[in-house]
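All remarks here apply to the structure that follows.
For this view, one protein chain was removed and the others were kept in their places.
On to chain A.
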């Protein structure tokens, strides 16, 4: 009898812990204000409300778990309106990321729709662009390291490095908030990626934002910082919601009540 009891409670313990383990690890980000490179028409700071964000980008293994539970998002069943042809094209099949891709490498070749769906199914959402940039401006010690030259050089040197998306998550630095891989691994989707207006692209008659362009010839920390952020905003501005690329992944966020 006692043995049965132990078995039963052990079983329940295992079930609950495995459920907890499936919960993506998130950390709390405190309320704050900052002036994003882009998005504030005046130089007044944007307020970021407290929220939670994933410590790591979503991995192949986590994404596979999601697909098994929601197979309508699998490679062969996803509707064309929600993801283009290269969706998960690096995977071996619908429900296998294969041997080439690490289970703990970030999942890439996912569209905005599928990334959004994933987060919703974890009870979360994609971070906003302001939230993402707010977390990304922290280095190991400071909330805002954007004016630090070595920090900017680190980011810029990553932009030049090929194929970092194949690396496991968690190998870059841990920032002030306890978040990894904001720089150095993959580009990431944000919930409101489609709120960017860039001049010089094919679209006519869009409002443009002069904040994005710095005419300075000398390269100092601020220029590097602007250039790095400019790259991110320009990349986001070039995306459409069904696009997928091999260096673009995502992580989830959640409101803090």
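What we mean here is this: a contact is a pair of C-beta atoms (placed from the backbone, for glycine too) under 8 Å apart; a residue touches a chain by one contact, two chains touch by 3 or more; residues count from 1.
Please note the rule applied: contacts and distances are computed from a predicted model.
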item: Record-based protein name (UniProt) of the chain missing from this complex, from "Protein SCO1/2", "Membrane protein", "Sugar ABC transporter permease" or "Starch-binding protein"; value: "Protein SCO1/2"
item: Candidates A:70, A:158 or A:235 - the one touching the absent chain; value: A:70
item: Residue, one of A:138, A:155, A:169 or A:196, that touches the chain absent here; value: A:196
item: Full-complex contact with the absent chain, from A:45, A:98 or A:123; value: A:123
item: Touching the absent chain when the full complex is considered, from A:63, A:112 or A:165; value: A:112
item: On chain A, residues whose C-beta touches the chain left out of the figure; value: 1, 4-5, 8-9, 12, 15-16, 19, 39, 41, 69-70, 79-82, 112-113, 116, 120-123, 125, 191-192, 194-197, 203-207, 237, 240-241
